[in-house]
Structures are given as C-alpha cells and as structure tokens.
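Just dropping this structure here.
All protein chains of the complex are present and in place, except for one that has been dropped.
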Amino acid sequence: MEKYVYLTLFAPLAGSLFAAMFGMSKKNLITGIVTSALLFVSLFSSLMLLGYVDEEHIVKVNLFDWISAGNFDVSFGFIADQVSVIMMVTVTTVSALVHVYSIGYMDHDEGFNRFFSYLSAFVFSMLVLVMSDNFLGLFIGWEGVGLCSWLLIGFWYYKKDLPREIYPAISPSWAANEAFIMNRIADLGMLIGLFLIYWNVGSLNYDVVFKNIPNVDISIVVLIGIFLFIGAMGKSAQFPLHTWLADAMEGPTPVSALIHAATMVTAGVYLVVRANEVFSLIPNVGMFIASLGAFVAVFAATMALVNNDLKKIIAYSTLSQLGYMFVAAGLGAYWVALFHLMTHAFFKSLLFLGAGNVMHAMNDELNIKKMGGLYSKMKWTAILMIIASLALAGIYPFAGFFSKDKILEVAFSEHAYILWFMLWIGAGLTAFYSFRLIMLVFFGEERYKRFGFHPHEAYAFMLWAMAPLGVLAVISGFFEHSFKEYVTAILPDYEAHIEPHIVGYVLIALTLTMALSGILFAVYKYSRGGFSKKWEETWIYKLLFNQYYIPQLYEKFITKPYAELSKIAWKDIDLKIVDSTVDFIATTLYDAGDKSRVIQSGNLSKMLRWMAIGLIVLLIAAII
Amino acid sequence: MFEAIAFYLFAIVTVAMFLIVVFSKNALYAMSALAGGMIFIAAFFFMLDADFMGVVQIIVYGGAVMALYAFGMMFFDTTRDVKENIKDKRIIYTLGTLSFILIVVIMSAPFISDHIKALYPSLPGVGNPQMVGYVLFTKYLVPFEVAAVMLLVAMIAGIILVSKKMDQSITTMPEVDKKIEAEEFDIKDAK
Partner (left out) sequence: MITLTHYMVLSGILFSIGMLGVIRRKNLLMLFFSTEIMLNAVNLGFVAVSKYIGDLSGQMFAFFIIAVAASEVAVGLGLLVLWYKRKQTIDLDSLQSMKG
C-alpha cells in the first residue's frame, strides 16, 4: 500500500515539474493534459487507500530522516489514516476536476503552462500538509500552500492597481501580498505553538505528542491551543484576519475554486481536527473557537448580502461556512466539522466553477447588477449552480443539509443556544444571498444587453468536469453514517443528544423553514426587481457594503502607521545609523590603506624597522 | 665560584665583541670581532657540558663560516667603507632599547627559568659527544640526513651563484653593466 501513498503524493509534483519545464514557452495543451492525468492517478491511488485503510490498516511510510539533531528527530514521514485519507480524497477529487476545468478556463491565457505548474505544486503542498505524520511536515505543507496561493492569486501580476467599487484599490499582486502577509502573521502564532509543543513534549510526531499531551501543565496546553488556533485563523481567514480571502478573488477562478474554497482555507479546520486531542483537553478554548466561528458565520454572511461582486459573494459565503466548521470543531464534534469540510469542498468549488463560466461568458465582468436572465443562454451552468446553492443553503436532500444541520444540532445539544441561534440566522442569510446571486445572474431582466455583452455557454468538457461535483453535491450527504463510522475510528465519537426526540425534529424543521424562507424571500424579492434604491442609502447598507469598514480601518490604523514607521526606520535608522556606520568602517579602512601604503616603500631597512616594531608589539602582547 | 667568574668574564667579553660587530664601521674589524664572539660562545657551551656543540661551534662558525665570510669579502672592495647614512637614529635606538628591555624581561621571567629547573634536574653524563652521537643517529637520523642534503644544495647554490663570469674582473665589467642597464630599460619600457 506504500506505493499508493507515494503515488498520491508525488504524482502532482511530477506534473508540476513537467509543466514547469514549459513554463516560459507558449501555450502547450500537453501540460494541461499531463497534469490532469497525473491528478487522476493521484485521485485513483487515494481512492485505493480509502478502500484499504480501516481500523487495523493504517499506512505509515517513512521517506527519510530529515532533521536529526541531538534529541530532536523529525523525519519525512507520511501517514494515511482515516482523517488524512478523507482529506486526500477530497483534495484530489476537487483538484483533478479543477485541473480539467482549467484547461478550458485558461484556454486563451498566455501563462497556460505556468498556471498548471503552480496548480499542481499547490496540490502537492496540500497533500504534504494533510499526509504528514508530524507537525513540522504539516508546517512545511502549510507554508507550501501559502506560497502557491501567493503565486496563484498574483497570477496576473501585470494587472495594474485599479480602483474597484470598494476602497482600497486592489490588483492581483496587491491581493497576493496581502494574503501572504496576513498568513505570515498567523504562521508566527502557529510556529510559537509548535515550539511550545516541542519544549513541553520533546517531539513533534502526532503519536508522541498526543500520547504525552495530557501530562503537560494545563495552562501550557491552553497556550498551545491558542497559538495553533491563531495559525488556523490565518489560513482559514477567520476574523480578524479575514480580509485577504475576499481580495484573493483577484486570482483566476479555478484557483478560487480549488484553493480558496475547497482545500487551503480548510487547512485550519483540518489542523484543529488533527490536533483534537489537544483541543479536547481545553474546552474553554474550544468554546472560544466555536464562538468566533459562529460570529464569523453571521458576520461574513451579512457582508455577502449586499455585495455586487460575483466572486466576493461566494468568498464571503466560504468564510461563513468555515465559521460553521469551526463551531463544530470547537464544540468537540470533530467528525461533523470534517464532514462539513468535505461536503462544502464539493458544492463550493462547484459554485466557483459555475461563477467562472459566468465570468467567461461575460468577458470577466463580475458585477452581478450587470447580469440577469442568463438562464436561457447558459442552462447547464445555471442548473449546476442552483444545485450548489441549494446544497449551500442546506435544503434536503442536498449535501449541505446533512452536514450543516448536524452542526446546528451539535450547538443545541451543547446547550450553546446563543450559538445555535446565530447559526440559525446564518442559515437564513446563507439561503438568501445564494439565491439573490442566482436570481440576479440567471433570472429576471436581461441587463447584460444594455452593456453589450454576448454571453455563451462554456466548453462541454468544462461542464463535464463540473458534473461529478454536482453529483457529489447532491449525494454526498447520504454517506453521513458510513463517514461517521469511518472517521470516528480515530476521532472522538460525537452524538448529539437532544431529548426528547421531538425537539430534534422540530429543530430540523426550524432550520429548513429558515433556509426555505430565505430562498423564497430572495426569489420573491428579486423576481420583482429587487429592493428599491432608497435601501442603498441607509447606513446599514453602507456598513455592510464597505465590509464593516474593516479594510479601511486596517489601512488607516495598521498599514499607514506601519508605513510611517518603516519610513522612519529607513530614513533615520537605516540611512543615518546603519548605513553611515558601514560607510564609516569602509572609509576608515580605505584611509588606513591609503596611509599605510607608505610602508610598502620597498626599502629593506625600513621594512626591517617595521619588523622590529611588530616584534615589540608581539612581545608586549606576550607579556600581557 | 669559578663557574660564576668564568660566566661573567665570558659574558662581558662576548657582549663587547658583538657590540663591536654592530657598531664598527670597518667590515674587517667587524668580522674579526664576530669570529672572537663565536669562540667565546663556544666557551659557554663547554661550561654547559655540551662539549660536542662547543667543538662544532668552533669548527663551523669560527672556522668554516668565518672563512666563507673572509672569502666573500675578498670579492668586495673592503678598503672602501660602505657609507652608511643612518637616518632617524632616535627611532632605531628606541626600538633597540624597547626590544632589549622586553626580551630580557621575558627571558628573566621566573616562568621560564625557575619553573623548568625545578622540574628536571640535570643528569650527569648528558651532553658528551658519545651521547650526542647516539641521539643524533637514532632519534634525529632523518633530520640529520635532510640537513646534509640541505648543505649540499647550499654548496651547489653558492658555487653556481658566484662562479658566473668568474673569469672576468668583478670590479670592472662594463659590458655586463651595459647589458644589465639595457635589460632594466626594457623592463621599464614594458611597464
């Protein structure tokens, strides 16, 4: 079985290197085909592993010893247990389909080969992240996906800074840097967490750490949990480090589908799930995680309500769903978090790919106010996106219903009624903004004609690449029980206890009603031309539209002062102190050389005299 | 008692001889004084029970080296003193005094003399030529052979260096001078 582990891991790397060979040359279809084929190889082998791994069979491979210094031993070891196999299957499924889709999406792009190289490199890093059997390997993958995300967000790095509808002006390279820097802040927290683990346990291997963590002082464990969660907050774009995710939509849409919806942003959730034995020791931190998750779930959903940018709405929705996952993980229902992670990966990437089709049809126009009535032109895209939106809204029998409803149940049975209420509101908001999007894009008045667009359906094979995701978005919810049995072999079991049973059914009914009413309200409102213009004048609309003014606040209170500080450091400290010191040393040496040139007169008796002086100096040194 | 008298006597004479070497203007006087100083040094060797070394000192320094210098001086016009316009006398004497003080202080430091003496009392019989022979041809055989080769090389080098144009007068060799000047001119031109 080891060969499947290696195959899963290294097939994307091989694809990436292959595509990199053509990186600077013109579009070559073969790079897309080869990388996609290798991704399918990876998918196939991870499916083989999925079938193989059970309670008795956990595949562990040790590639080679990496660091061995004193009693610090880290090896490049990989593990395929239930959790990582689920992640591997999710990642490889979505990425294989996104690869195929990208062949069509990037068809006319000059950086076609480069794109596939980056995309496969990303998949490789993500697999390192989920398959590593120690925290350091996870961190390497963590940084790897950060780097690939930076490369891919800034893929169209040559685009200029353009003032968008919202302040500040952003360009792909700006957004890439923002994402990278925000992640860096969080990674520092994660590193501190790893250091603390190493100090107190003496190892970074999952097995050793989880075995010994109960013996560690509880206050230290709290610190470890907090710092690890800070790392997770950066990657999963939780408040207050969330702004980069919306700006990351500057990247190509397949990237948004793969990285910023299905895989990388869920790495934070994966970390919490993976380190469940740490977090289950500290329920207070877990409660904090859950509260923050619930807050983000509502907070992001409200921002999605009013945004007009097609991709940003979906990005906020991703944020909101990540909040749901953190609620589950924070309350100890790790398998529920993982389940929602998986279903979300399917329907959210489907949604993004659909958005990509729409963008293609509309010549990269993103403002949904300029669309409408596209259903007649792009029927299949519309159907797939409606499926995805239904799944997102959590309507029976779509996948989102099962996973999201489970989270609400968890919140209720933990007596966290406030959280439950927030999530319940969030569910309604989710349903509303998803169908606001659907209505504005695909139905109603055909506004695009006014702006002179000529929409057309995407290539058939792109739709075929989306179809499996559509199927999964519909059916994956029904695997709930087998999924639970599969992963609870190593994750703590969690069963929501809601007594009496009737309350549980009432809750499901309440949630469904909320979601349905959200959908119906959106359909009703936008089939009649939407809200009036006056609504846009109210302060609450402006607040939401400007993302609670958070980017502006960051700009004003962090970026600007930091720039000032950097300027001071540059002009005063660097130029006046550091530079001048260096210059002083250089000029001193130069002058000394210039002056001592006299010694080299070539006169032997003078040289002998110097030799005597040297002897005296040495003798004095000997005496002293 | 006699040892002390002998030591101070020879010390004063040796220092005096060497001072003559350093300060004398005439090379011939200097060489004679040097030869004397060498022989008095040999006296110290005898006092130190290093008979073999004393003999070697007299033969090699007092005999061979001095003869070599004497022969060498025949090549130079010794009647004509080298004019030594010594500038910056103060610097030279300051340096000389400083180094003198320092060296003497270091040499007289208890660290070097007393410490060593206390550790290893001198053994009777050591230093006689027989013992030297044993040591030289056992422990130091290879360095001895190397030294022999080195002396051979030095001899050949001396012969080769000096014997060029031996058939010509060394004081007047106008054609050689011209040739050399021409060469130097070439070098300057090349620069």
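Letters A and B mark the chains as written, and numbering starts fresh at 1 in each.
As a working rule, a residue touches a chain if its C-beta (ideal position, glycine included) is under 8 Å from a C-beta of that chain, and two chains touch if they have at least 3 such contacts.
Because the structure is predicted, anything quoted here is derived from the model rather than measured.
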Interface residues of subunit B (partner: the chain not displayed): 3-4, 7, 11, 14-15, 18-19, 21-22, 27, 30-31, 34, 37-38, 41, 44-45, 48-50, 52-53, 56-57, 60-61, 64-65, 68-69, 72-73, 75-76, 82-86, 92, 95-96, 99-100, 103-104, 106-108, 110, 112-114, 116-117, 119-123, 126-127, 131-132, 135-136, 139-140, 143, 147, 150-151, 153-155, 157-162, 164-165, 170-171, 173, 176-177, 180
Where the missing chain touches subunit A, by residue: 597, 600-605, 608-609, 612, 615
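By our rule, only the chains that are shown with their structure count from here on.
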Distance between chain centroids, defined by C-alpha means - subunit A, subunit B (Å): 84
Subunit B-touching residues of subunit A, taken from the complex the two chains share: 609, 612-613, 615-616, 619-620, 622-623
Residues on subunit B engaged by subunit A in the complex (per definition of touch): 91-92, 95-96, 98-99, 102-103, 105-106
